[in-house]
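Below is one structure. I have some questions about it.
Apart from one protein chain that is not included, each protein chain of the complex appears where it belongs.
What follows is chain A.
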Amino acid sequence: MKLINHDQVLKKMSPRKWKNSVFKGLFMFATALALVVLAILLYRIITQGIGYLDWQFLQSLPSRNPEQAGIKTALIGTIWLMGVVAPVTLILGVGTAIYLEEYASKNKFTSLIQINISNLAGVPSIVFGLLGLTVFVRALTLGTSVLAAGLTMSLLVLPIIIVASQEAIRSVPMELREASFGMGANKWQTIVRVVMPAALPGILTGTILALSRAIGETAPLVVLGLPLFLAFLPQSVFDMFTVLPMQIYNWTSRPQEEFHAVAAGGIIVLLIMLIVMNSIAVLIRNKFQKRF
C-alpha cells in the first residue's frame, strides 16, 4: 500500500512554487531598500559637498567664512586620535584575548569576564563618554586632550577587538598546538610561533573595523567637551584637538546654508577614510582566508 498520493502532491505543487517566489521577492525588496537608502544618502552628500572638496579644503583651518573653511584641524586630530587608540587597543585587546583563550582555565570566573566583555560591546557609547569624563578628564586631570579622548575611545572599542581576536585565536586548529607542544615547545613559544601567525589576519581585520568605529563615533567626545571650533593643531597628546565627526556636527548645526555643503564635503572625506580602512580589512581577510 502506498502512503503518499502522488496526484495530491502534484496538485499542491504550484502554490508551493508560488510561495517560494513571493518570499524570494520579499527578501530582495528588503535588500534593495537598504541599497536605495544608501544610494540616496551618497547622492545627496556627493552632489552637495563635491564642490568644496579640493586640496585647499583639506589644508585649511576652519573659518567663519564657508568659502575658506577647511578640515585640516579635524583631519589631523582624527589621525592623532588613531595614534593613541590603535596601539592601546591592540596591546590591551590582543593581550586579553591571548590570556582568555590560551592561559585562563575555563571556570565560572572566566566565563563571567567573558559575558561582561560581550556586554560591554553593547553599552551605548555615551556611557563610555561619561566614564572618560570622570576618570581621564577630571580624576587624572588630562583635560580634553588627545590622550583623554584616545583612552576613552580605546575603552569603547576594546570589547570589539577582544572578541574578534578571541575568535581568530579560537579558529586556529587545536592540532597545530598539539604538534607544537608535542615537540617540547612551551606555551609562549607555541603562541608566538604557531597561534599568533595563524590568527594575525583575523586580529588585524577586527582591529581595523574597530578603529573605523572609533573614527566615526561622536557622542563620547561631545561628553568629554571637545571643542567644536579649533583653529590650531595639537602638538602633543596633551593638547586640545577636534575630530572629523565633531567638525561635521559643528558645520551642520550652523544656520548658513553654505556650511551644510561644507559639512557634506567633510562627510565625503570621512566616508573615504572609512571605505579605505574597511577595504584593507576585507583584503587582509580574503588574502589569508584559506589557511586551514
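We adopt the following convention: contacts are C-beta pairs under 8 Å (C-beta built on N, C-alpha and C of every residue); 3 or more make two chains touch, one makes a residue touch a chain; residues count from 1.
Here, contacts and distances are computed from a predicted model.
Missing chain, UniProt name from the options "NADH-quinone oxidoreductase subunit I", "Dehydrogenase", "Phosphoribosylformylglycinamidine synthase subunit PurL" or "Phosphate ABC transporter ATP-binding protein": "Phosphate ABC transporter ATP-binding protein".
The residue touching the chain not shown here, chosen from A:S21, A:S105 or A:T141, is A:S105.
Only one of A:F181, A:F229 or A:F259 touches the absent chain when the whole complex is considered: A:F181.
The chain that is not drawn here is touched, among residues A:T134, A:Q189 or A:S253, by A:Q189. With the whole complex as reference, residues 105-106, 173, 175-176, 178-186, 189, 193-194, 197-198, 291-292 of chain A touch the missing chain.
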